[in-house]
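Note that this complex is displayed minus one protein chain, with the remaining chains in position.
Entry: chain A
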Amino acid sequence: MKILVPIKRVVDPYVKVRVKADETDVELANLKMAINPFCEIAVEEAVRLKEKGHAEEIIVVSIGPKAAQEQLRTAMALGADRGILVEHDEALEPLSIAKVLKAVIDKEQPSLVLFGKQSIDGDNNQTAQMTAALAGMGQATFASCVELEGDQVKVAREIDGGIQTLSIKLPAVVSADLRLNEPRYASLPNIMKAKRKPLETVTVADFELQLKPHQKVIKVAAPAERSGGIMVGSVEELVDKLKNEAKVV
């Protein structure tokens, strides 16, 4: 079977972003970029399924600027077989991304589409669910364990009170939670090999989709700063402050 893994180029998770002075967006110029950590987990899971003999081919796809090639190459160095870059310079909303991915799914016909559960920039947590809806597939979000069983995929999901297990009919959409796996590091030989793997570039226009904006960003502001606190010298002082100053205990 074929596994499709959509990945996103995002600002590195360890970078603290700042809001632009004109409050139109966050400042992204010259920041270190990386594969969204949840997408990396999805790639790792696909590679493990292939290593177990469940999958023949892993295709990674990214919708974004030309520079997103770097993230596709990284995913190929981790074990994906080929990449598709749907070049698009402006940021797209989750629904538009889902529509593009639906078009890629129609063309590639994967049995499993493995997403990260959310991107750490937009924090939307929507694209997998939307893609599943558009493709008419079942969905298993926030996966912490994925097992293929015949024409079904059995997924343990992280829910609010614990873990829930579902069985979804293939083709299916699964979104990865943090604890699904520990992504491997790409070795130098694999990084070199990834350079020769096929990377197809198309544009959103190639799909003849009707994409329209559904929302307008009015402003992007910095959150209110917390007023600076104090250091206390002892446990006794802490208890005193909590009882008499903050009055929370």
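Worth pointing out:
As a working rule, a contact is a pair of C-beta atoms (placed from the backbone, for glycine too) under 8 Å apart; a residue touches a chain by one contact, two chains touch by 3 or more; residues count from 1.
Everything below uses one rule, namely that contacts and distances are computed from a predicted model.
Entry comment: the absent subunit's protein name, as recorded by UniProt, is "Electron transfer flavoprotein subunit alpha", drawn from "Cation:proton antiporter", "Ferredoxin-NADP+ reductase", "Electron transfer flavoprotein subunit alpha" or "Sulfide/dihydroorotate dehydrogenase-like FAD/NAD-binding protein".
Summary of contacts with the chain left out: across A:7, A:132, A:148 or A:202, the touching residue is A:132.
Contact with the omitted chain, checked across A:67, A:163, A:192 or A:209, is made by A:163. By the touch definition given at the top, chain A reaches the unshown chain through residues 11, 13-14, 16-19, 26, 38, 93-95, 98, 117-118, 120-134, 137-142, 144, 154, 157-169, 172, 177-179, 213-223, 226, 228-232, 234-236, 238-239, 241-242, 246, 248-249.
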